[in-house]
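Here is the structure we will look at, set down as structure tokens.
All protein chains but one are shown in place.
As written, the chains take the letters A, B and C, and residue 1 is the first residue of each chain.
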């Protein structure tokens, strides 16, 4: 967790002076791919070892899919925010949603997705998936923090880097 | 220019509810690569034909390099903003800086770059380059608008798409 | 990269070859395919994941949904997967206990347990 503190809860607040990179996107599945692409490019450049890049790709994708899922039904007009910290001893990423305990109330069960007419009750944007996403994140990422903040929820993740570009 | 109007000058203002994707980054050369990567991925997905992707890559790179160059000497703590409009009849991109006629005053000549000790007077972050960047943009992009707004400068670009994903 | 699907029948078994990325963007396509097959009365499914490059929890969710559907008809859903990075995702979510995972399509189509 050590490397994560410095970032504070900046991602959940308005981003005033990001000294890294931040990506904001409408809660659409296709943009999760953009976030994955950016995450891997930045991780590689930050010096995350090649063997960990798949983990970064999957973890950032999961965190973003989860935020997209949370936003889609109740806050489709609000963007999801991903913040990549500037180069340091760790490669740090924060994914913020506005739904978890945030200004936009979370639905009791995620069952009211847009894909009505489902017989078996599996809703790709419902609670099952959000939980499965968290299960993947918890199993995958050692340096993981899932927090509820006034502005919503933040998932913070960190990975070691081999050669910090700046010190 | 038709496709560009809808976006207004949103990129130059605070981004309240981006329904597309926006990328904010510290004015560092390496982040220009991130912007290029995102631009090409989004352009491809938006339906910009393959033959135009090189143009998108170069143009977005030029606009971002220019903004980075403008920020570096006088506003290194302020981020550059790139905004990709949601899918529509055109693939629209805006790159905003805070220096051109903006809150952060532009230096008279860009000659005070960090690379002192240059004998031949060519400064990679100086005015020459900013002008060369504009020359490339003007020669390259048909649908180009370079505007000074209260918050700084905005470069707006648009390209045709073959199959708008949403209508 | 997109999702590629190709389906073939072998007796009462149906093999679905999946390639590319199964994620929040493409998973609906796979779900549709599984739903269609069940609606056509195909209740013994083998999902060949050897050409899958990326799988996330949305993809897992679709597979779990498929399993629920075929089980409602006393069917089966078997996976073919030998890629360590894909297996890892089933392992950390405990789904290796839920899905029979096979080393080859032959093994999966001939399994009867």
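Just so it is clear, a contact is a pair of C-beta atoms (placed from the backbone, for glycine too) under 8 Å apart; a residue touches a chain by one contact, two chains touch by 3 or more.
Predicted model, so just to flag it, every value in this text is computed and none were measured.
Among the chains on display, the ones the left-out chain touches in the entire complex are B. Touching the chain that is not shown, out of B:32, B:48, B:93 or B:155: B:32 (per the contact rule at the top). Summarising the interface, subunit B meets the missing chain with residues 29-30, 32-33, 54, 57-58, 61-62, 65, 68-69, 115, 119-122, 124, 128-129, 132-133, 135-136, 138-140.
The rule is simple: only the chains that are shown with their structure count from here on.
Rounded to whole angstrom units, the spacing between the C-alpha centres of subunit A and subunit B is 26. Counting partners per residue, subunit A has 30, 33 as the residues that reach two or more other chains. With touch defined as above, subunit C holds no residue shared between interfaces to two or more other chains.
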